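Up next, subunit A:
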Amino acid sequence: MFSPITPAHYLFVGIVLFVTGMICLLTKRNIIAILIGVELILNAANINFIAFSSPVLFPKRVPPLVLDGQIFVLFVMILAAAEAAVALAIALHFYSRFGTVDVDQGDELKG
Partner candidate 1 sequence: MTGPDGMAILFWLFAIVTCGGALVVVLSRHIVRAAVGLILSLFGVAMLFLLAGAEFVGAMQLMIYVGGTVVLLAFGVMLTARRPLLPLSTTRDQWLAAVLLACPLTVILVQAALSYAPTDSVSAQVDAHSGVSTPVGMLPVTPARLGMALLGFSQDNHRPDGGEVSHGDSGYLLPFELISVHLLVVLIGAAYLARREVPSGMTPRDNQGQLQ
Partner candidate 2 sequence: MSIEEIFQHLQEKFGEAVRPGDFTSIDPWIEVGPEAIADVCRFLRDNPALRFEMLHCITAVDYLEVDEKKAAKASFVPHLELIYHLSSLTLRHRVTLKVMLPRWRDDHPGQLPRVPTVSNVWKTALWHEREVYDLSGVEFVGHPDLRRILCPEDWVGHPLRKDYQMPIEYHGIRAR
């Protein structure tokens, strides 16, 4: 009954994540909500990587692009975790300085 899953299916999920992440990035002003948007966008990219390197979706491909995709996803994940840590540190610093996490209110550029 179901049509078999192709990489295109994965691409569509990636599109949804990317667009929602984009909207999140644009509409939210809370520094942490912005971070959440960035995570969504990164995940959209990851989905594409995985889809194109999947041995399940490309069972016959030789040579398989398996490792490239997966390893880059790993790199993205690690970088995202590092990014979250730094962003959180900035958010805390921001909060203790301005008493808010609204990025629009911290527009002064003083050291």
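Methods note: a residue touches a chain if its C-beta (ideal position, glycine included) is under 8 Å from a C-beta of that chain, and two chains touch if they have at least 3 such contacts; residues count from 1.
Selection rule, in plain terms: all candidates are chains of the complex that A comes from, given by their letters.
Since we're looking at a predicted model, the values are computed, not measured.
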**Study point:** Touching candidate for subunit A, same complex, options 1 or 2
**Key:** 1
Revision key, fill the gap. Within their complex, subunit A touches candidate 1 through residues 1-13, 15-24, 26-30, 32-33, 35-37, 39-40, 43, 46-47, 50-51, 53-71, 73-75, 77-86, 88-93, 95-96, 101
